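Of the protein chains in this complex, one is absent; all others appear in place.
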Amino acid sequence: MANETTVPTVAPEVFPQVAPEKGMFISLGPQHPSTHGVLRVAITTDGEIVTSAQPDLGYLHRATEKLAEKRTYPQIIVLTDRLDYLAAMTNNWSFCLAVEKMMAVAIPERADYLRIIVGELQRIASHCVFLGTYGIDIGAFTPFLVAFGRERERILDLFEEICGARLTYNYIRIGGVMADAPEGWEAKVRKFVKEMWGHLKEYDTLLTYNPIFMDRTQNIGKMSQEMAIAWGITGPNLRATGFKADVRKDDPYGLYSKISFDIPVGKQGDCWDRYWVRIQEMRESLKIIDQALDQMQPGDTMGKIAKTFRVPVGEGYAHLEAPRGDLGFYIVSDGTPSPYRMHIRPPSFVNLQILQVLLKGWKVSDVIAILGSIDIVLGEVDR
Amino acid sequence: MIEQWAPIVIFGAMSALLIGLSLVVVTARSVFRGAIALAAALGVAAGLFALLGADFVAAGQLLIYVGGIMIIMLFVIMLSQRPLAKLDRQANDQWLWAALFSLAVTCGLIVQFRAVYRGVFFNPEAAPTSASIGRLLLGDMIVPFEAVSLVLLAALVGAVYFGLGKEES
Amino acid sequence: MFELGPILSKAFATLSGWVIAHGVPAMGAWIINKSIQVGALVLGVSLVPMVLVYAERKVSAFMQARLGPMNVGPYGIFQTLADGVKLIFKEDVIPIGSDRILHVLAPMVACAPAFVCFAPVPFGKGLVPINLDIGVIFIFAVSGITTIGVLMAGWGSGNKFSMLGGIRGAAQIVSYEIPRVLSVVPVLMFYGTQSLQGIAMAQTGRWHGFLPKWFIFYPVIGQIAFLIFLIASVAETNRVPFDIPEAESELVAGFHTEFSGLKFALFFLAEYAYVFLSSAMAAALFFGGGDGFSAGGIIPSWLWFLGKTFAIVFLFLWFRWTFPRLRVDRLMQFCWQFLLPWSLANIAFAGLAVLLRS
Partner (left out) sequence: MTLSLHHFLMLSAILFGIGIYGVLSRRNVLGILMSIELMFNAANINLIAFNHFLYPGTVWGQGFVIFVITLAAAEAVVGLSLVLAIYRNIKSVYAEKLNILHG
């Protein structure tokens, strides 16, 4: 469109670079159907090609870290549910890992196995959300309803049975888990796992090897290994470039060392590989759940910790493999019941920075595909 | 079976509509509205062709003119419209002379036509023409038929050359 | 036995006889006859999209492990009626920066050709509104007018994105019209006439016993022609996987975003009328229109025709809920570098076949 428009004088300090001399200024978001939440990307295009992209964050900032300084440790677990609201279990787990590491508390084996099962179920549910929304970005509507309606609902029912909540579970506690699994729950999980293998094959025909889908995603938004590592990308986006990096293997926590599973790795690091890696990860999670269920023995689910416990003075950091990447918690304790400082290292915030480089030179309709394939959740980006 | 007055009524309505629309084409303030009026005028002209029994040409006119040329013309109008161009007047300063000149030409033609071709009457039975046109185009008119394809090719190449413009090519 | 064609023509003959007996001139009787037929056609064409919308929602529901509309009437059959009434009473918004006349005219220009196009379609033996000798070209010519409606909608809604959507939509419709027209040419070459009724009639009879003589069963030419026609028709009606103009996630605005209430309903009506029209044409051209398997059997020809048409409509619905969307440049490239050459090659094959046959 040859009619030039200048950049509206919107928070000049946010958009330091000079207004685009040629081409159109598009503000993608925050109310845009495909930015998965309240992310705003200021895109300048020359005709159909993107010349620069500037993510603009902070629309969902709730000062979680400041709030944490005024609450006792068990109360903070509730806050961590709202970070990556699509994977609340792994948030709780990561925070509890950090605190348990500082207090050097021993976790009963059954609790650890329950944590693994629930964590992997959460990974599948989160990847189902990615599957559905990415299908819609590329234009296929059915995967969204199938992934949400059939898969994720079943997992949420299982979570509802075990901890009473469907989104903000608050299930994993410092020293163990909230409650033991009701009887019959394990049988239901096994049944779900068996059926899920068949459903995953369906996605291969519906999306993965669908010629139009491959045409829209292959060789689009290519990310080289050096670029990914340089920008600190973690999780499926990094593994899609062929670099094998998974916290569960590199720095094993809980009982992951006792479970054998492999890490799916992509080849080119384009949108299709990022999608493919997540599908394979779902298959790996199913294997992990099966093994955990087999190895789990009955036992108590809560370690020995005092009611108003004290975390020793000092600092501690623990991280785990959340569905979107390496999620870490850094805690500084001054001996009082609440932490002096708590900082969260969310994977989506870091994965988001690469957009400035990755979106350059692609068409506008590819921008949507690339943004969707990075799979970010604004809850943990803005904290 | 159709009475004698039916064709004259249809023809009267169509020609009034046609003249009205072409006046809009020529005097519309916004070029886009002029283009839409032209498309409508071409449609009415196709109706006139059908009235005269030329059904293949009527369909051809709709297909090529309204479905093809007008679409490209609307594209160029949309691409070349500056946002605040809605207000400039469309007629240049020598429009009065143009009006007088075209009036003279029209009256000359009308006087000429009224005198010479007065008495020939209309016969409504319309036979399908596409078969005979096909035979004609590939029979007697085969040479112009091939020549036109060359002209079209030249026009295509020219359009692409100009369309690309200097920077991109 | 239940052939509607002869029954209706007898009824119209008696009606005009009775009317003439009451002193109305012959011309008047002819006008009454024709206006009833046109009225019936317009009513039918405006009812069909209601059925198609319902069918689309039900089919997509079953494909997506859900039930679709269930509570407005038994199994939700009055759902589209309720939608229609809702759309009629919605507030009619005309954006300020837009060109008022074009904004109001656009839906009419986009929707009217859909009705006119049904004139030459042979719904069964004797059930042809007008047996035009130039039926096929007439349909393509009149359906071209909708493109102007699309452009008027894009320009008439005053905002940059819908103009972009309008241009993309029109470019897509115009470029896919060429392979669509060329894919029908082999059928015309084989049967020599353009009137759909003539083509449907020419496809009766059997090939060595069991295979009905439909054009789709011609060894190579039939399948290629039908596939290209189907793909081009899906693209013409802007349906997935070619629905770039209304792509929500990209432009956020298709060309008919600024239209509310009845105007939006007209665009909706036009889209589904064209889906039905394309399927009806495909049924008449490639699947032998009203001819049934056991010609002259119990099932009347118009029921056969509707059955074939709805089978093809099901294909349109099926595509929508299983395919993702093509990118704009790939879409254009697919048309010009794949569909067009193949349709031209198909015409060459057909020429050869006609030569060998005669």
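Note that the chains are named A, B and C in the order they appear, and that numbering of residues resets to 1 at the start of each chain.
We adopt the following convention: a residue touches a chain if its C-beta (ideal position, glycine included) is under 8 Å from a C-beta of that chain, and two chains touch if they have at least 3 such contacts.
Keep in mind that what you see is a predicted model, and the values were worked out from it rather than measured.
Asker: Name every residue on chain B in touch with the hidden partner chain.
Answerer: Interface residues of chain B facing the absent chain: 4, 7-8, 11, 15, 18-19, 22-23, 25-26, 31, 34-35, 38, 41-42, 45, 48-49, 52-54, 56-57, 60-61, 64-65, 68-69, 72-73, 76-77, 79-80, 82, 88-92, 94-95, 97-99, 101-103, 105-106, 109-110, 113-114, 117-123, 129, 132-133, 136-137, 141, 144, 148, 151-152, 154-156, 158-160, 162-163, 165.
In the analysis below, only the chains that are shown with their structure count from here on.
Asker: Return the distance between the CA-based centres of chain B and chain C, expressed in whole Å.
Answerer: Roughly 28 Å separates the two chain centres.
Asker: Could you please state the distance in Å, as a whole number, between where the Cα atoms of chain A are centred and where those of chain B are centred?
Answerer: It comes to 62 Å between the two C-alpha centres.
Asker: Two or more other chains in contact with one residue: find those residues in chain B.
Answerer: Residues 79.
Asker: Residues of chain A touching chain C in their complex?
Answerer: For chain A paired with chain C, touching residues are 1, 32-34, 48, 135-142, 145-146, 149-150, 206-207, 210, 212-213, 215-216, 363-366, 368.
Asker: Using the touch definition from the top, list the residues of chain C that touch chain A in their complex.
Answerer: 60, 63-66, 160, 164, 240-241, 243, 247-250, 252, 321-330
Asker: Quick one: which bits of chain C touch chain B in the complex? Just the residue numbers, please.
Answerer: 25-27, 30, 99, 101-102, 105, 132-134, 137-138, 140-142, 144-145, 147-148, 151-152, 154-155, 163, 166-167, 170-171, 174, 177, 194
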